[in-house]
Structure formats: structure tokens, C-alpha cells
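The structure under discussion appears below in the form of C-alpha cells.
One chain of protein is taken out of this complex; the other chains stay put.
All chains are identified by letter, namely A, B and C, in their written order; residue positions are counted from 1 within each chain.
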């Protein structure tokens, strides 16, 4: 493969950037330069050291130069690939996203994609993305751009809003988890060892974190009848409150049994293709109380833990073991290799709708399957889910469009219309306005 | 005008059918025959007597023959116009529509169009409408059909489902009330006496009872800036709890100050064009409690009053004064005269979408302006409301489509998906299922 | 009616402007000021004198002030209505439009709407319309604008291209002639005297001069079965060569027997709703030779006659008799009166597609029925014609779109693509390019 120059915006991150560097190190035939850019330049500098160590530990020193660059435009010069994974605002901002709605009785399990928290997070994040897109347009208009930041759909949409010709896609591993879940079921159903999740072929449709499986095969075998039977089976829905409580105790906030995903299949006709903690935020009736949510085994990530985790990440020191590259579940490097022409990749992608989702307007950022090859990403036409699902997805996509327009035009009235339209909004209008006003203040951007 | 033969399905009604006969009597140059058909043949027979008296009292005896006919197909023979205004099931059925959801905390102000009550009412009503359409197809396929029954959209859709070439429209006076409201404001704003509501020209869009004004003029003057200013004015939203309480006391369930209509303009960008009691049912946050609703001066019609009213209507004896024909607010006779070529009429119509509402799929029953002339009804293209409004209307229209398909195919699973998707549904899924099952039983059709 | 200020762009015209002034004089309750603006200021000045005489002859002096104004922006100041009827370039330009294609074997009957001549005429005309729209935007953005200039669709489209919020419509009398033709048939069929063309209600669809009747009624009677029978009748198509020859002799270039219109109904399923000389230009097989065209009784207007007529018009002296106002077939004043709120009008309009024509993209200028009332013009949803007709209309509309974009962006390559796509283009590509290049030079704008 040819020399590849990569810029990581958010390159100071102790989690995502490090994982990406490990994946690079795992991948034997890539080489080039990684430029770490971060609003916190020290963090980027620290990661340069860690990065070098990764290539050393994995016996791959020299294949990638790791440098840090404070100036965004300089960081983007000559790059083939831009990776964006940032945290918009410090951990204090998340407090407003999460605790204020809770004070008003609105519970969010994640609060970074949708709901009051997702909208406010978008309001902080999007101006950065407008800026990134403008810098890319100026410095490296032909570079490929992969965004990992949430709210994924809106951040990716912001890139296209500011630079419509940008070659960007949004990437997310939630669909992989659904594939893994199905792979485990395949193991049960066919009495085989658990196949790699890549062996499960799913037809997907929707918007990120509110994605849906309309078809699934393994070795050409249609799995939908079996998945449907599982969704119809009453035993699937036994009370998981005790499981949930244990998860709270053990701080396993991210675990998912895909029970909400299955209940959506039972009630609306397509399988949810994201973790239950994400799916529950797009529908009004799962998050009515923790008790209700716990029945599905789902627990909400508490703000206090996020604060602790934030501290932990920043103070993180990596053992040699932790720097050892292994096959990870992220596809960033796979995508890069495919775009560089080394292979082809059939996966899920977040891209402007050109027709792949026929029930959503053109131009909206949608999640569907896609085919990635040498310098090319093409969406695959998704199968239409039942109208009940289209209806829910369209609602969410419309609210995202309103949010994007509101932030782009600095239109607070329209932002409030989006806020009020959110599926999680059950407050009366005046209370909603009160909360909105408080959140506007609380979530103002701060480093 | 030529001799016109009219069949009134639901011709035993003491309210609607009598009003229509009075309108006929008021209109000097119509003549022909009215055939009253009712599932309760005695009621129809009684109305024959009242009808004759109406033409007598108004010095117009002889212009219309009034007869009753028990057999539907015979009743339809040779008719030019079919009017449908029925009550699907007896007053007991309404109990299930209204009180069961209330037990579960779901409040409905009307419960005949949308919400759990509207869906169950549709389930009782639509099989009748499939039957009416089939009879019309067989006996009088070229007759014009006016439907007044709620749920208006779904009943009209049912006619088209069973006989796609039917020449039907749904009629509703809610938009007229909005026009009257605006006319009163015109009087204030321009210091003139209140103009006739027909002088207020509104551009409308949406689905029945969730209709929206996107433009309004009087004498060519654009009224929208004034209406918008009113919607933005904080004084518009003073607490009307006391007004509401008085309304409860005085049983004035139908009064509306259009405050919710205005708040929708403020928050979403278009003026609601139906009474507040209707509008509030399509949005999750007005009906959270009676107290919340009262703030807008809106009161919910209680079930016990409906029972009393039902009795009252059935026992109704008309004084001579009450039979005197005056200019009414219903347009049935105007439409008839226009279809017969005597005049033309620009009004609001509920018809299959041929393109008049660009944000809804073709074929859905939608409300827009229309132009009625000799043997012709043509929709007028509606202006697009803001995306926030499109989003809400599309959601409702999708749920209506799901409901129609579910009832047509007798698909309880799909009906539950519609039920679960309703904006008023805030129960958790299992509670919703419990309520759904109870309502299915309670609202089974009974005479 | 209130004082109305009207600006006529092309106010020096001896034909159209004079007719409009006569119509104004005929209409008793209009009054105000007419500003005549013309690139040939002398012509406008001469028309001031004629205009004054018109109001004098018709005993209506004083109701309208007639003035001429050389400066466009001044001419537009304070106007309620702008009328545009110009000749883009002098009569010499028409030579290129008409004679050059003829040299290459391409015959055009009119050559001002479509075909090579129409495209070149558009190229001369559109820059003016971009300018008019910009001036209107600056000086009188709320004025209503009526365009009569050909190519009608493209000139009207140019107004919207340069000022998307303009309140413009294109007006054309061709549909009226079709109504008159049907009225004459009604007289035969029902043995009545010929009804006024306004009594014939037609459902129309298409683009100007390639408009189609999909429904026609008289007194509510569906006339389509009779019209269809006429179209199927072999006797309808008897050879009219002798009639055509006589027309040539008598210089009756504009006569139409609507035989091509009927043949389109027979072969494609909808009745052409423009004179045959227009319809024949949109389809490849009528204009293959004069002999072929003559069979339908259609003759082509020769260039030499246009030159003579041009001279005649410029030298025209009006007798008192000729200045007498009578009921004309033009609707400009009717539209004005409707927009001023004096009446309402149901007619055919050329406006941007908002959904009235479901088989064409939004935004294209299309011809459909419309409803004109106080300060409002709203399109009526057209019925879909058969696919064969949609196909032909869409082709034409696409070519118009390409022409508009080409002229707007000064893109000669795209203009040639439009030229090559035209239904009348049967030359091989290199000959077509040769003709195109010659026409570009010949039809450059000249006064």
C-alpha cells in the first residue's frame, strides 16, 4: 500500500486515538504518517509518545511516523485521510445534557445522540464540524474523512452542510454488536461455534443508533424466521430487573441483551440494530422510569461515572500489554485500507441519502449498507422496513434536520421546535421551554 | 337546478340529518327527493315526519319528498348524492373509547379522531364504510358522496379503499371556526364589524382536525404578520383556568379560544386550524393533565355528558321555531348546489392526495383547499408548512395508514403498532398492550 | 376597486399594449395609472397618445392616466402590476430563428417556443427577463407580474430564476381557443347556440403550447366520450390540403381545425390544448414536410410575412372604430381585477410546479388550472395524462430546464445539448452543430 498521511482530529484522546494507532500497528502493510491534532495540544503530545511506543511494542516501529500539530490547517496539509473523534466541551457540559433533563423527569440512557442531551451536545459540536469542513475544503478537499463523534448523524451532516463535496462518512460499531448478537444465536440454533460477526450479513436501514435490520443471513440461510420467532416468544421478555441491578453494581453500563431490539421487531416489524441503551432513547415508552428500563436489562450510564471515567482516561498509563495490537472491532483501518485499494469492504455506512433509503428525503445523513473500494464509497439500496418503522425513523430524521438548520442559522426558535418534537419530550410546553433555556446556558461550550 | 335525489345514510340522526334538511329548505332553488336510511329504521321514519314538517314550516313543502328506506341498496338507487353521517356503535362503545384510556392515565378531549379512542372508533366504523362503498359501487357508482363521520380521514379513506373510483369527499366545519376566529380578530384590528368567515381566505394543509393555516388574507390583506404577532405576544397565553372551570360548570365543552392553535404557530410555525380540543389530541404535551389543558381554556367532554346528550337527542321534540331554516355553518347543501352546477365553491376538502400536499404520499386522505364546480371537485395545491409541522402531520398520517391497513386486513398486530405509535401513547409497552386488549373487547360493535 | 398602477414593459407595442388598454377601457370599474416602458421610447410615447384616445373614444377618459417612462426602475416604482410583452431583438433576428433551420431541412410552424428557433429566441430573451426580475426585486418586489412573451415557459422561468420570490405568472390564450373549439362542438352535439368558451370547463396539464386536456365538461356533462369518438372517427382526418393551400393564399396563418390536437388524443390519449401550429412543433412527425402538415390543414407562418407584418404594425394608424373597447379574449384585465379582489377567476396559469403536475419536478414552470383571487394565485392539481403524454411533456420540460440553466450560466455546451435533444432535431450531430453555430451568430441580440 502507498504511503498514507492521516490526521486525527481529537488526537489527544486516550481511548479512541490509541485504539486507532493499535489497529494501524496490527495492520502489517500500512505505513506513512499520523498527525495528531487536538485542541489540548499537550494531550496530543502525550499521545505521540504512546503512539511511538505502540509501534515499538508491536515490532512495527518506523512504519508510521507520529507527530503532533497544533495548527489545524497545517495538520491537514497533504493528508489522505482525516479521522475526527472529539469531545465537544468538557465533562461539565455533559452535566447539563444529562442532569438537567433528569431534574425535569426526562431520563436518558446515553444522551449524546438524541433527546434533550443529544440536541444540546449537537449545539456544542456542530460549530466545530462546520469549521473542520471549511478547513478541509481549503487544505485537503480530496481527503477522505471518517467521523466517529456523536451525535454521529448531525456531526456528519454538519460536514456536508459546510462543504457539500466533502468525501466523508460516519462510522459506528453498534451494528457490529447486533451482528455479534445474531452470531451468538446462530451458534445456538445451528449447534456451531460462534461465527465471526462478519459472517452475519444484515440488510440495514435507518439513522445512526436508530438503525434497523430488515434481513439477516448466515451462509445464505435466511435467519429472519428464527429471529422473528425469538421476538414473538414470551420467554424472551422475562423480567431482567435483577440483571440490571447487578449491572448497576458492577458498572457495566454498556451491556445489552438486545431485548428492546427484539421488542421493536415484535411490535413494529424490524429488529433494532443498535444497543438497547441507544434504541430506548428514540421511542417514548422505554425510558419512563429506571424500573421500566431495568425490566429489559438496560441501565443508564450515570453522570458521576462519566466524570470518574473522564479523569481515569486522562490519567491513563498504558502497560505494554495494553499496547499490544489485536484484531479490534473498529473498522477505521479496514476502511482506510479499502479506500487505498488494498481490498474491498461491505459494511454499514453513514452517508448523505442519494436514494439508498427511499422513505427519507435526499441529502439526509442515513445509515445503510455500503461498498467501499479503491477511492470510492457507494451506498447500497436498503430494503424498506414496515411503515411503522419508517414513521419513527422519519420523525427522528426530521428533528435532526431541524436541529442542523437551527444550529447552522443560529435559530433558537427552530432549535426549540426540534427540542419540543423529540420523542423523549413529555413535559408540557412551558416546562419544556424552561428546561431548554437552562440547558442552553449550561451546555455552552467550555474547555 | 335539476331534480336531485339524495340518500342520507344515518338519516335517523336527530342532529345532523335535521340540520341538513333545514339547509335544504333554506335553499330556495333545490328540489327532489331525500331518502333517509338508518340502521335504526324507526329513527329514520321519525325523521321523515320531522322533515315534512320542516318543508311545511318554511313554506317550501313539496320541493323535497322525504322517504325512509330500510334496505341500503334500494336507498341508493338512482341517487345523485350520498351523505354519510353515522354513529358507529351505541353510546356504550364510547365508554371503552374514553374511560379505559383514562383509567390508564391517557386523557382525551374528544377521542373520536385520534388517540386510543379514535383508533378503536375507526375499528368499529370502517367495516361499515367498506360496505357503503361496495354498495355505492354496485348501485350508484357515479353519485357524489359526502362523509361527515369521524374519524373523518379514516372513514373517507375506507370508502376509497373499497372503491377507488368513488367520487367522495370528507367535510368538516373546524376550519370554518378558525376562519370565524380570524374574522373576529379582523374586526378588532381594522375596527370594522366582524366580517363573514367566508371573507377570510385561508391556505390550509394537513389532515382533518390536525389542519394548519399557512396563509390568511382579508380583502387581499396578508393577515399572517398580525396573527404571528398575536402568537408571539405573552399576553395571549394568560392562564385561562378560571374560564375553563366555568366552561365545565356550564357544560360548554366545545368552546375554543384558539390558544393552542396560536401556541402551535409560535412553537412550530403554522397556525392550528381546528378547535383546540382537537389539536391537543395530536401532540403529546397538552393533555398531560386537566390542569395543564385548562390553562389554555380547553375542557374535555365527559363521557357522562355524552350519555345524557345521546338520550336528549333521541327524545328530542322540535318546536316550530327550531325547524325554521336559517343560514347555517354547514356546507353540505352548498357543495351539492356547486356539484349540480348552480355556483362554484372554494372551500376546504378532505380528499385523496393527488399532489395537493407535497410532503405526504399520494393517495392518503388529506385536507386542503379545493374548488367545487359542476360535477367536479379539484384540490388546490397547499403551501408547505415548516418542517416541524410536516413532521407532526406525517406522523399522524402514517398512523392513519397503518390503522386503515390493519382494519382492512384484520391485522391486530398492525393495529397495535398504530396504537403504540399514537402521539398520546405514553404508557410503557406492556401497559399499552393491556389497554389495547381491553379496548378491543369493550369497543366491539354494538347497536 | 382601488387605484391601480400598472407598468407595461414592451409598452410601445402596437398590438398587445393597445389591446390591453382597450380592455382596461372596457372594464368600467378600474382606474389608476398605466406606465408604458419600452426599449424604443418613441414607440411608448406614441402609444401614450393612442391610449389617451382610447379612453376618450370609450367615454372613459380620466380613469387611467397614461404615461411613458424610459427608465425601467422609475417605470416600476409603486406599481401593483407589471405586464411584460416584449419582442427580444428586431425582426432580423427572427430570420436566423426561422430560415437557418429551414436551410437544413428543419421546418418550424411558429419557431418562438421550441425547436431551434425557440431555443435561440430564448437565448436572446432570457437575459432581459433576468434583468426585469432584478429590477422588480429592487423596486416593487410585491407587485404581481404577468408575462405574455414567448417562449412563455422559459421567460417566466427566467423571472423566477433571478428572483425566486417573484409573484409572476405566464398567460396564454391558446387554451381558450381549444375551449372555443369544444364550445362549437357542443353546439353541434346538443343542438344549442355556441356557448361562451368560459362555459367549457377543461382540466389541463402540461407546459405552455404543449398543454393537454384530460377532462372537459359543459354544464356538468362529461364531454370526453364525445371528443374521444371524434378523435377515433376516420372522417375527422380527411385530407385538408386544399384548405391549407387556401389559407396560404389568404395568409390565414393562425387558423386551426384542431386536427393535430385530436390525432394526439387518438394516438397518445389526451387532447392537445393549443393550436395545431404549436402542437406540431413538439412532436417529430408532423413537420416532416409542408405537404404532410397541410394534410392537417396547418400552414407555417412565413418569414417574409412576419417582416411585412412588423412594418405594418409599426406604421399602424388606428381608426376610431378600432379603438372601441369590446369584450376581448385576453384575460389580463380579468386577472388584474381578480388580484385586486373584485372577483375570482378559474383559468389556466403558467407557474412554478408546487405539486400541481405530479409527473414533473418541483419548480419547473408548468401550465395547469389555477384559481385567482384577492392577491392570490393558487394552482389546482392537474389530473395525470397517460404515460405516453407524460413522456413527451417531460422531455420538453427537461429541454427547457437545460436551456434555462445554459443561458443563466452562459454554458454553450449545455445549450447545444438542449438543441440536440429537441424533438424537431433530426440532423446528424455534426450538421446540428454547424446549424447551432450559425444560429448563435445570426440570432445575437440586435435592436
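In the analysis below, a contact is a pair of C-beta atoms (placed from the backbone, for glycine too) under 8 Å apart; a residue touches a chain by one contact, two chains touch by 3 or more.
For clarity, every value in this text was computed on a predicted model and none was experimentally measured.
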* Asked: Which chains here touch the chain that is missing from view?
  -> A, C
* Structure fact -> Per the whole complex, from C:212, C:268, C:282 or C:371 the residue touching the absent chain is C:268
* Asked: Any idea which of A:13, A:369 or A:421 touches the chain not displayed?
  -> A:369
* Structure fact -> Only one of A:104, A:130, A:346 or A:408 touches the unshown chain, namely A:346
* Asked: Footprint of the hidden chain on chain C, which residues?
  -> 263, 267-269, 284-286, 288, 292, 386-388, 390-392, 394-395, 398-399, 401-402, 405, 414, 416-418, 420-421, 425-429, 432
* Structure fact -> Touch rule applied to chain A and the missing chain gives residues 201, 203, 215, 217, 219-222, 339-341, 344, 346, 354-358, 362, 369, 371, 373-376, 378-384
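Here is the rule we go by: only the chains that are shown with their structure count from here on.
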* Asked: Should the pattern of chain-chain touching be classed as line, ring, star, complete or other?
  -> line
* To do: Find the chain most remote from chain C, comparing centres computed as mean CA coordinates.
  => A
* CA centre of chain B versus CA centre of chain C: separation in Å? -> 43
* Structure fact -> In chain C, the residues touching two or more other chains are none
